[in-house]
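Below are the structure tokens for one structure; questions will follow.
Note that one protein chain of the assembly has been removed; the remaining protein chains are unaltered in position.
Read from first to last, the chains carry the letters A, B, C, D and E; within each, the first residue is number 1.
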């Protein structure tokens, strides 16, 4: 066995420019997370995962997420089989308070309107020559929910999981940069000043019954959304039931943390330059950006449409929260709203379309899966 | 691809009455847990799981626990392979205090007497035409320990796992309703007034040595009980050793919570009407109720027998705690005892047969497994 | 089915002297952990695991770690596939403070010097007739890091995993007994009195950038160390990044605790006398002891060498901390140093070579893996 | 497609014999809307449903449970309190030096932590004021 | 069996050539009883066993450990205290503004949280009063 073969084994020998570029991207993710505080809980694990994934591979040693028998491959199992996303939804459900949504149900429709981004991007992807399955997985980026995007692409377009996941999380992190310009474009100063009356009190019993009924409705309409929404509403029932607090607590802490760490680092590690830097990926990033723009616009415009019929007007800004990316887009609404009127608190109202958007894109994912999963 | 096929895919199209009935049962479980506070940590997850499991299945989409490749199927793995029960026993061991048992060892025999319910139900099941393996798995319902029942049936009668698990947990939850009448039937007012002298202090060293020796005794006698009792006593050693507090803490909190959530929801989801609503299931529920009655009676009667020989009498009510269902049956003893004498505290004394009953039914499970697992 | 066959099934019938001896060893492990407080978080689980593993096996019943389909076999999967060690390193990274190392980088070399123990033991093992793969796995015992030893042997010499893991953890626990004599042998009273000036303050930014750069350096030089060091430095970034505190918290608490419990008990259970009590195992324990002696000596001597060139001398005792076994060997340094000068605080300084030793042996493991994993 | 990514771009992909993407997308949006619409209608209806007398009774029961229940529930409520006192006293005799700690442990272990959470909740639910809250704030 | 569940009911199932269920059930109950009986006998015997002088000595040792041990254990006990002071002082100079927080962190990390739990326990065990408790309450 030759020493020279050692140097052949050291990463330097194989380091491709692509890997160097990806490592740079990983460092940027970590930088944005730490210094700009963009979705740090996601970007730090993904960013470090990108570093791990782009250490040039060694032939014959199982190291990467795609090498059968490697540790990363075992941990990646939860991504490739779509196991992590429902578990994350379980934790999210256990920490979500649906009361603002329950107190003002008409705002829920804004969460539906934003899903136009999903379907327009789906069609755009078809035009660019992606297969229907791939197009569906790319379209769901517009849902602005990382777990939903990972779940659907693991089911119908696993070959694109890496770029789709990275695109989804990147744009979710960039919501404070992407959305404001669109919000200014589609709303007048007068509209941005609209105040909404404080939401009514929601009884404990309404909160307890909601997740049960909402689950049945969604699962009946789109069984494909059952995996994600089942866990989301189950987690919420654990939270609201008042008798399972310790379970809700573990679900929204240790469970979701551990799954987030494993999902983030393995998704990051799945971006080996060799497979990641392709024209397809570039298309996916362009389409992803488009989908966020369309989704945001859809929410804003639908809010203005609703105002044509509503007696007490809603502030169209909250339409932008329909893309979900909980709770960042709701914060952006709050921030933009306060710029014109510092005493106007839109955050609570924006949370309604925000969580509705999560449900909406899960339903959309279910529809895409049941339609495209077959053939 | 026809739109009509979409409506075919929406659950409504397939909704069978059976599913509707099961969904009703799931809602009742959740109602009992929240309003009646019956075993909420088990009934809420199982109840919601029943809802998930009875959304009518879609052909060609992996959604249910039995569909290979579905998320629920992966999570159900821990049930079907008997992995979750030992982990739950690990957590239970890390939160169980055996000192009342150590301070009054003769009460341990009450935990053995209650296992008569296991073997009589076993014979009853044979008479009803179940195979020996199925009969053994049904009999263990009388052990009044959900994890033990799931573990044994996953090993020798996986085809009945769903109904057996549901029966076991349902009756454990109903212990406050099932046991009192039997307790009144078999005990006189005078017996119910018997007071027992406070248990002696147990030294730390006794507590530390106990799980080690107890494990060796049980595992030597019934190696089949090793998986469950090994974890139970291991968890208890972590708790008592005084030097592994942080491990015991994680075992009795995040670990057991996470496993309980996954076990509960997947066991619930395994009750699809199509496979669950069979004459067999009805027999199993009848036999399960019977086994609880017999087990309770066995404990009460044996306590009265012991009093024939003991100088200082024991209160026969605590015999009913021998069925385990920790700690509910011990609480029932306390409650019934206080009804005749509000200043009589039986809870501590009832904990001894109660935890002994856990060990007893694990041994019984080991015996049944090693006898029936073979042929 | 004969009753006699039952007695044949009870453990007593099969109990071999080997099992009895191993059970004795398990009890001793637990005794040392509880009474002597030697690495209790490892020895209690391993010790109890030894008890579980040496209940005489029953033919036809899947109970042991090596029986396909048994619960222990599923839990052992994380050991046999090398999944647990990186997860433990993740937690260790999330609790390690590299600032003493950052404040006095030259001490890092002591952590390299101690790795001489790894390679001399490797050669010694070859001489004793072990295969190169086996020899490499045995050599890494000298790294004094249980997870690293388990990871490497699971990759290149799975057949020796049991004895290697037990040897590694045993000697780590015995560090307070093994090291002091060697430290007295190689150092003069005058040297032991050397005081070192307090480490400089390390900026938050240095702490954040360190894990990223250190990972890239190590992974490029020895890609085989990527799995372990990737998780170690990732965990450390979660800790230092200041924006992912909740993830770091779950990693260093529930995650590492749960994995430690499962790893400890299954590694212990893998020591069935039938496979464990072999001449090989005896050789492995002799070689393991040797490796600890050599590693300690290597660190001490290299420290004295450095003093020949350094203006401000370092206390050679801290060289002994280069073997890692974090943080016990650093504590031993502190204790021995204080014996001659009760006001001399070496603990902080000893932590630098101590954590460097962890990195050093992970690199060594990477080198051994990439060299021996092939043929 | 990797080689010539732009070669394959065409609007014709939207409508193929076996799959009409435009038609499907409209349907999909429709389903998303109808799903969330049904949910919001249900939410609007719920408060009224909860007002129905039948519901009141069924929900009221816990406040005035049946005889059998009463025993258990009632007794439980008492013993929680009395037991604490009894335990504290009995332990006081044995480990005077570390009263609090052990008292807590003793209680926590007897009435296992695993169940206590549920139990405490249960009591608060039986407690009228908590119950009132549970039924709807006022 | 699903079709005619009642057809297959018969007591004859209890005793078949290859499996005698009654016999087996009696044996099973016997095993359960003997297992728990042995445990209770052991529990009865244990306190007496622990009284044996030999045990005392072996268990006493930790209170008066051997020379080598003494160094380490003794030193450890001191350094925990002195180190805390030293650390507090040295850190005070560097980050006066956030003393507590960092002091705690600094200490917690140096003497890693991962081990501190075990360590603290260890100290308490070497501490005579704690030891006394450990040996049996009085």
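Going forward, contacts are C-beta pairs under 8 Å (C-beta built on N, C-alpha and C of every residue); 3 or more make two chains touch, one makes a residue touch a chain.
Since we're looking at a predicted model, the values are computed, not measured.
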Check the options C:112, C:155 or C:178 and report the residue that touches the missing chain.
C:112
For a quick check of understanding: of A:18, A:180 or A:279, which residue touches the chain that isn't displayed?
A:180
From the list C:30, C:88 or C:102, pick the residue that touches the absent chain.
C:102
Sort through A:77, A:285 or A:345 and give me the one touching the missing partner chain.
A:345
Residues from chain C at the interface with the omitted partner, ascending:
101-102, 105-106, 108-109, 111-112, 115-116, 118-120, 122-123, 126-129, 132, 135, 201, 203-206, 209-210, 213-214, 217-218, 221-222, 242-246, 278-280, 283, 356, 359-360, 363-364, 367-368, 371, 375
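Criterion: only the chains that are shown with their structure count from here on.
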Figure out the least number of contact steps between chain C and chain D, where 1 means they touch directly.
2
Between chain A and chain E, the fewest touch steps amount to 2
Between chain A and chain B, two touching copies, which fits better, same or different residues at the interface, with half of the numbers shared as the threshold?
different
Determine how many degrees of rotation, between 0 and 180 and to the nearest 5, align the Cα atoms of chain A with the equivalent atoms in chain C.
120
Centroid from C-alpha atoms only, then distance chain A to chain D, rounded to Å. What do you get?
25
Using CA atom averages as chain centres, what separation in Å is found between chain A and chain B?
40
Chain D, residues touching no fewer than two other chains
18-19, 24, 27, 31, 59, 94, 117-118, 121-122, 125
Send over the residues of chain A in touch with two or more other chains.
221-222, 242-244, 246, 253-254, 367, 371, 375
